[in-house]
Each structure stands twice: as C-alpha cells, then as structure tokens.
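What you see is part of a larger complex, with each chain still in position.
To keep things simple, chains are lettered A, B and C as they appear, and every chain counts its residues starting from 1.
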Amino acid sequence: MEKTALFPGSFDPITKGHFEIVLKGLTLFDRIVIGVGSNSAKKTLYSVEQRIKMIQDVFKNYPAVSVVPYTGLTVTFCKSIGAGFILRGLRSGLDFEYEQSIAFANKELDGSIETVFLLSSPSYSNISSTIVRDIIANDGDYTKFVPPGLVL
Amino acid sequence: MEKTALFPGSFDPITKGHFEIVLKGLTLFDRIVIGVGSNSAKKTLYSVEQRIKMIQDVFKNYPAVSVVPYTGLTVTFCKSIGAGFILRGLRSGLDFEYEQSIAFANKELDGSIETVFLLSSPSYSNISSTIVRDIIANDGDYTKFVPPGLVL
Amino acid sequence: MEKTALFPGSFDPITKGHFEIVLKGLTLFDRIVIGVGSNSAKKTLYSVEQRIKMIQDVFKNYPAVSVVPYTGLTVTFCKSIGAGFILRGLRSGLDFEYEQSIAFANKELDGSIETVFLLSSPSYSNISSTIVRDIIANDGDYTKFVPPGLVL
C-alpha cells in the first residue's frame, strides 16, 4: 500500500532543515505532501502563494513531493489527501515537548494517523524560520540557512 | 486551621486538565478559589464573564470551590482572599521551568505564600487551552479535552 | 522495496511501551527485527535467552516481527540484517536528548541508516524497564506495565 505523509508547517520561509527532513522522509514514504498553513490570523513575511512557489522550486526535481496550502485541523486535512502519517523534524528537547503536545492532540482527534519524527542533522539543528527571517530583516547572508538555489 | 488555595489562570477555556487538578487539590485543601485572570491587555477567546460562568457550571456540585475574577499581583490577591497557597498543575519539564520562575518571584514578593504543585494524569498532560482553542477554531471535537458536560 | 527496521534495546523486560512502538512501527515498516542487546558487561534481571523468549511469546501472532540477540555496533548489525532504519520510541524530553546523541553517532558511523522516532501514548509514556524491575523486586503488580499476557 502506498504510504503518504503530510509535512505541515508555515515555511516562512522554508529552511535547509525542512529540506533535509523531506529528503530523509522520501526513504520512508512513497509520497510527501508539504502542507503550507494559511492561517489568516498569523502575520507572515511571505504570502502563502510566495511560500508555495519557493517550495515548488526547491522540490521541482522530486516528483514524489507536492505542495498545497491548507487550513483547518491537520488530521482532517490528512484524511482529505489520503495521508496516514504526519512527518515532523526534531531539533532539540524544546522542540520535542512542543511536538509531543501537538501529536497527542492529533492522535486524540484521529487515532488512525501516526506522527513520525526524523532528526535534523547537527549542522541544521539550530536553524529556524524565525532566525532566517531575522537575518533577512537585517540584510544578513541567509543563503547558508535555506535550500541550495533558493533566492528570497 | 482552614487551608485555602488559589488556583490562578486564564482558563480560556477551562480544560479537563484544569478540572482534574482542582479535584486532586480538594484532597489537600479545604477551599479552592479559582482566580480567573482578567488582564485587559491579553486578547482572549472568551470574556471573563463567560469563563467564570463555564467554571461555575463545571464545579456547581463542589461547594468548596469558588470562582472569582482577579487582577493585580497574585500574592496580593491571595492575601485578600485568605489563601496561604497557590495551586498549580504540572504537565511537562517545559511547564516546570516556567512555573518555577513565577513561583520564585511570588515567594520573593511574599514569603508567606507557598506554591503547591500537583501532576496532571498522563492522558491529560498534553492538553492546553491553546490546543483547545485551536480545535474550536477549526470546528474539531473539543469535548474530549474539556470537563464532562461543558458546552462551549 | 521492502523496508526493514531494527528495534534495538535491552528489553529487561519488554514493557507495554515497547510493545506499542512495535505495533505502531508495523504501519510504517514491512519487517521489524527486535534486537536484544547482549552486552556481557551489563548486569540484567533476565538472561538474553529469557528476554528473547518473552518477546517471541508477545509477538507470536505477528509474522513481520522477529527477535534476535545482537552484540557490536548497532549500524553494523543493521547492515548484516538488511535494515535501513533504526526504530526508537520517545517518551520525554529527557529521552530525546539521549536518543539524539546515539542517533547522531550512528549517522556518523553509517550515513545510510536513518533513525525513525515514534511516540509512546501518554498512558505508556512513563513506563520504563527500570520501573518494572523495581516493581517486580518489590512484589508489586507488574501486569499493568507489560504487554497483555506476559508472565514474568
């Protein structure tokens, strides 16, 4: 049976860390859907359209990876795209406690969907979109922190 | 001597986790006052009045539990209601570090008031008001996360 | 391509938590090999043979699960059994930091093998073999903490 995972997030913007988790995830899943959260209340640096465009560029040579906007509950969205798994990267103990809460809530809402965690490499384990946005805002060199070839 | 504890929080809305901590607290304290923070600066999903009404409904059969709005310093409010203890639930290591800072500041401000911690059950230890609000905002089934009978 | 994961551990004894991780893992992997560490230096309550026998009993109706003793480096053992993944359960932030170190060392030793993490359910997330051994040593009721039907 085909195994599909949703990789949900804000991706404002996508980082090297996100990129790596998807590549690693492809050894485990047949198909990965990157779900770009389009929560209207949350102010983002890039629009949903811009974020989707960036991710499409980054993964243009990966036919098993697709990108879609999403709203609503994560488990409901999983159901609608036929994903039995939620893929998440873990960077630190802090990350873990946060992810655990979300994963347990999702499990409670829909027991059939399992969250799978992969580790960021040590060199990527301190990269976050927040830090990348801060570097961009201050005209720093963001290229070390985003996937190869991505221009912001 | 009667032992009174203040159980302070935003309760936006009250969760199964809060409910359980109060029930456990009743084995320890003669009276528990649930103090609903009404910090005007903080935007909440439910008004103070709505939150107080919900909590009153939930605890209507528990005469030792009362609900009041409060503003100002927690220790000052404790003094005003004759509470010698602050009751708090702990869910995770993350919770702990945050609670420890608050408890130490309170102790510094009034050395006579002690903070007492009880643990949430494993099944409730990942429920937070934030997650409940998110489920509500997305039309999910919130009833598994709030006290029995509570309609939001 | 068939996906095989090694689930390594001491399993002294196997707990409900271990059991659950393997069941969850079966939705992700075609085959799970439970590798029972037989480090001669470490004193265990049960012998390798006893631990293997217990696990075989627990999984007798799961043909995709097999149990073998192992010594040496985990990544070398993975190679020898054709496993491209190491499966681990995560219970807490404490667990996480420990697991992260091991996973990074394994990755450094063999970049082709990926560690995949699944979460224990809240109700199992505080069960450890250490606690089970302590309950057994004190004639407590261990049955709530081990897989259904396991007699120690």
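Operating definition for what follows: a residue touches a chain if its C-beta (ideal position, glycine included) is under 8 Å from a C-beta of that chain, and two chains touch if they have at least 3 such contacts.
What you see is a predicted model, and the numbers here were worked out from it, not measured in a lab.
Colleague: All chains are the same sequence, and 3 are placed; what is the full number of copies?
Modeller: So the full homo-oligomer, as given in this file, consists of 6 copies.
To be clear about the criterion, only the chains that are shown with their structure count from here on.
Colleague: Using mean Cα positions as chain centres, tell me which chain lies farthest from subunit A.
Modeller: Centroid comparison gives B as the farthest chain from subunit A.
Colleague: Any idea what the CA-fit rotation angle from subunit A to subunit B is, to the nearest 5 degrees?
Modeller: It is a rotation of 120 degrees, to the nearest 5.
Colleague: Specify the chain with the shortest distance from its C-alpha centroid to the centroid of every protein C-alpha atom present.
Modeller: Per-chain C-alpha centroids compared to the overall one single out A.
Colleague: Nearest whole angstrom, what separates the Cα centre of subunit B from the Cα centre of subunit C?
Modeller: The separation of the two C-alpha centroids amounts to 39 Å.
Colleague: Any idea how many Å lie between the Cα centroids of subunit A and subunit B?
Modeller: Inter-chain centre distance comes to 34 Å.
Colleague: Mind pulling the subunit C residues that touch 2 or more other chains?
Modeller: Where subunit C meets two or more other chains at a single residue, that happens at 93-94, 122.
Colleague: For a test of understanding, state which residues of subunit C touch subunit A in their complex under the given definition.
Modeller: 3, 24, 27-28, 84-85, 90, 93-94, 96-97, 100, 103-104, 107, 114-119, 121-122
Colleague: Going by the contact rule set out above, which residues of subunit B touch subunit A in the complex?
Modeller: Answer in residue numbers: 92-94, 126-128, 131, 135, 138-141, 144-145.
Colleague: Taking the touch rule as given, give the residues of subunit A at its contact with subunit B in the complex, in rising order.
Modeller: Touching subunit B: residues 71-73, 76, 93-94, 97-98, 100-102, 104-105, 108-109 of subunit A.
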